[in-house]
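A protein chain is absent from this complex, but the other protein chains hold their places.
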Amino acid sequence: MEQINELKARYSISDSRDQRPDLGFITVDPGRLAALLAELQQVRGYTHLSFITAVDYPETGTFQLTYMVHNFESAHSLGVRTVISRDTALMESVHHLWKQAKTYQRELKEMYGIDFPGSPGVDDPFILEGWQGPPPMRRDFDTRAYSEKTYFPRPGRKTSDPRRHMQSRLYPDYTPFEEET
Amino acid sequence: MIVKALYIVLSVALVTVWGLTLTGIVRKIVARVHGRIGPPVWQPFVDIIKNNAKRTGISHGVMFYLGPVFRIAGGMGTFLFIPVLFGSDMFSNFSFAGDVFLVMYFIFFGQLGMALGSGEGGHPYSAIAVARGLAQMSAFEVPFALSVISLAVQYDTFSVSSIVAAQQGSIFSWTMFTNPLATIAAIIAMLGMNMHSPFDVVIAPQEIPIGPPTEYQGSFLGMLHTNRGIFNGAKLILFMNLYFGGATTIPEMIVKTFCIYMISVFVGVSFPRFRTDQSIRFFLGIPTLIGVAAVILYWL
Amino acid sequence: MKPYSDRGKFPERTENGNVIDLDSGKFVKLWQGPQHPGVTGNMSLEVIISGDEVVDLTTHVGYLHRAFEKLIERRLYIQSFPLVCRICVPEPDTNEYGYAAAVEELAGIQIPEKAAWLRTLTLEMSRLTSFLMWLGGQAGAFGLGTIPQWCLAHRDYMLDLFEELSGGRVYHMYIVPGGVRDDLPRGFARRLEDVLQKIEQVMSDIELALFSNAVFKRRAVGLGIITRDMIDEYGIVGPNARAAGIARDLRKDQPYLIYDKLSFEPVTADFSDAYTRTLVRYREMEQSIDLIRQIMAGIPEKGAIHVRPPNVLHWKIPAGETYVKAESTRGEYGYYLVSDGTAYPRRVHVRGPSYTHAVVLLEHLALNTNIADLPGLMVSLHTYPPEIER
Partner (left out) sequence: MHNKETLPNLGLPEHERDLFCDARPRVSKPLASYIEKFLNWSRANSLWILAYGTGCGAIELRPLFTARFDISRYGMAPRPTPRQASLLMIGGYLSVKTLKRVIRSYEQMQNPKFVIGLGSCTVNGGMYWDSYNTINRLDHYLPVDVYITGCMPRPEAIIAGFEQLKKRIKDGRAEGANQYAEQFDWYKANQKKIITDWNMPDYNW
């Protein structure tokens, strides 16, 4: 982790946290991310890219991107996070650092609508085919409503929210509580 | 003449039933090697009935129809010029002097016809399989032809009946003992001919699903399966006649062809398959040299 | 064989792959899969061949996309347990462990000692099961139909044990948050030992029939060579990397559960081609059998197997994020879990090794191979499509 402290000033790392002795998370500006990853890979020994993924925060209108890199020498994983705007979802591509990065970026483009200009084949459909709705992994896309509207649900299926179900079983007279999300 | 025709019908029926039963038995034996029970012995017959019972069928043109016809013609042709039982009038078929060459031609005739037919099917896997099949076929033909030439030199005849006649007497007058090199070359060529592993890249289901007959269905497939019975039987009878002293009774024929087929089967269950280039290199290597040696040995 | 870019008739390679003119009549485009018995799982390969040689290959996935990650966001933490094991069918326990460990880490639950032993036991058992099926697939892809039959029959003995342990043949759902669901049944150790002996017996047959088989060697040696400098570039993990001589095994490097109490060394070889990868996985099966024996010898007799989590229907996990990984048969398998403090996960990302092995790596290795070798190459990378598309 002292390696990270050296980088802190240079890359304006705003938040660093140790989740476990072998796993840390840092947050960096989107503009500095590719440069930081390149240094991590080529100088600091974080040669292995585990995955790239996004977390959707519609409340704040942001996406959090997480790049998990791993250093085999020190057996340390580092999650490099960055926050980008949900409306102009654009990010610098890192396909030149790791070959598999372009696949992750292709998936993110399809599932979240985050664009990575310059990444090879980023606009090709990856998993979905003929998909016309919004990017399906965004949290405001309601998969259940879509499924019920599209796929002829078989009548007779009873779906109970487990909490409501247990509540009605155990306390039949209790008024249902508010939905917590 | 009519009697001869009846005899032919009888002998074709015999070889079809025996060939298909042999397929069933082999499936059972292979299943035992796998540790399974395996399908019933009569399963090939049920499959043929089922295939002919398909209600719809598609065609891709005239050649597509003719493919299975050529195939079955090749199988029948091979069979009809081989004497099944030595000294039997009933099962001597159309054997004549020089029938060895006609039979060898017919062995490949069916495959060529099938190549044209399945090529018209338009499926890319058929085309790949045809290319593989023809390449491999011309490779295993070399040791087989050399072996047959060696026999022709040895017995000074081109007639299967004469070759069988020359092998009568004791077991040691079989070609297997009098000309072991030719026998070895021919047996290796037979491994290729029977399309068991390691030479089944033509029909390899993991690579090019089922090979040439990819597009064939229904009664076409039924025809191909029937041909498998006839053709397998014919090939085995040919090998029995050329190298293992022929047969004078039906039980002897059954036992001998079964044993010959088992060579293919046991090699088949214990080896993966060669690629086309590898199997061609294989056939043109040691088996061809053995064949050449067999020819030279008897020439001298 | 000369690389095709050096031959006169093919255009030069460009940055975006090769310029291949399909109308020139020199190339054939083939679709292998999804309806193709040689393709592992349900995925498809768009292959362009020239003669017998593959000049271009594109992987197409998505046929098994069930939107697990989306569904998990809609489920309570406890409701997701039946879901996660279905991501990887031959080896569901790694998924269960990864998800359970991530949830426990964020919730601050320490599992009891015995539960850790039992989890390790199921992980190793499922590793052996998965490898058995894989070994059959590898032999089958080269046309040796006997070995898949033996392997799958013996895999079924292991499935019987799983059924005894958890009630399920394929999906076990044995690992739950807080520990495991149940203790070992009485007499389990003896039956496990019987099965292990049966498997050892069939494995010695397989060693004879496969590894000293001349035709198998001719097919597999030199097929799909992974060099050492490709390892980090492509993110290759697991046996594929270990066969190239890189001793990276998460069980050894970052021991989880009780792997630090077991004695084993990562299996390595020095040249990663299809044959060596088969051999490495074969040795790992032996290692797995050895580990199962060590676990059965060392497992505590008594002790809790489960700590009770709070009421799971109202279970809110403190906000935070973590990444938990485990060594599956294919390599690093991980769960990235983000919690926002509510009863539902904010985000779960599943990292499967096939994501790189089956897409970029396969696309690279398949170039210049024979079309007949493609199934064997694909199986030798141990690709499994559901973990790509989830």
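Letters A, B and C mark the chains as written, and numbering starts fresh at 1 in each.
Keep this in mind: a residue touches a chain if its C-beta (ideal position, glycine included) is under 8 Å from a C-beta of that chain, and two chains touch if they have at least 3 such contacts.
The model shown is predicted, which means the values in this text are computed figures rather than measured ones.
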{"item": "Missing chain: touched chains present in the view", "value": "A, B, C"}
{"item": "Chain not shown: contacting residue from C:R86, C:R181, C:R228 or C:R283", "value": "C:R86"}
{"item": "Option from B:Q43, B:T178, B:T248 or B:S270 whose C-beta touches the chain left out", "value": "B:Q43"}
{"item": "Residue among C:L152, C:M230 or C:L279 that touches the chain left out of view", "value": "C:L152"}
{"item": "Interface residues of chain A (partner: the chain not displayed)", "value": "127-130, 132-133, 136, 141, 143-144, 146-148, 150-154, 157, 159"}
{"item": "Absent chain, residues of chain C that touch it", "value": "34-37, 41-42, 62-67, 70-71, 74, 82-83, 86, 89-90, 133, 148-150, 152-153, 155-156, 159, 169-171, 386"}
{"item": "Chain B residues touching the omitted chain (full complex)", "value": "27, 31, 34-40, 43, 46-47, 49-51, 53-58, 205, 209-210, 213-218, 221"}
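Convention: only the chains that are shown with their structure count from here on.
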{"item": "Inter-chain centre distance, chain B versus chain C - centres from mean C-alpha coordinates, in Å", "value": "43"}
{"item": "Chain A and chain C, separation of their C-alpha mean positions in angstrom", "value": "23"}
{"item": "Centre-to-centre distance between chain B and chain A (centres being mean Cα positions), rounded to whole Å", "value": "61"}
{"item": "Chain C to chain A touching residues, read off their complex", "value": "16, 61-62, 65, 67, 69-71, 73-74, 76, 79, 105, 232-235, 237, 248, 253-254, 313-314, 320-323, 325, 332, 334, 336, 338, 342-344, 346-347, 349, 351, 355-356, 359-361, 364, 389"}
{"item": "Residue ranges of chain C in contact with chain B within the complex", "value": "28, 30, 36-38, 52, 139-146, 149-150, 153, 209, 213, 215-216, 218-219, 370-375"}
{"item": "Interfacial residue positions of chain B with respect to chain C in the complex", "value": "33-36, 124-125, 127-128, 197-198, 200-201, 204-209, 269-278"}
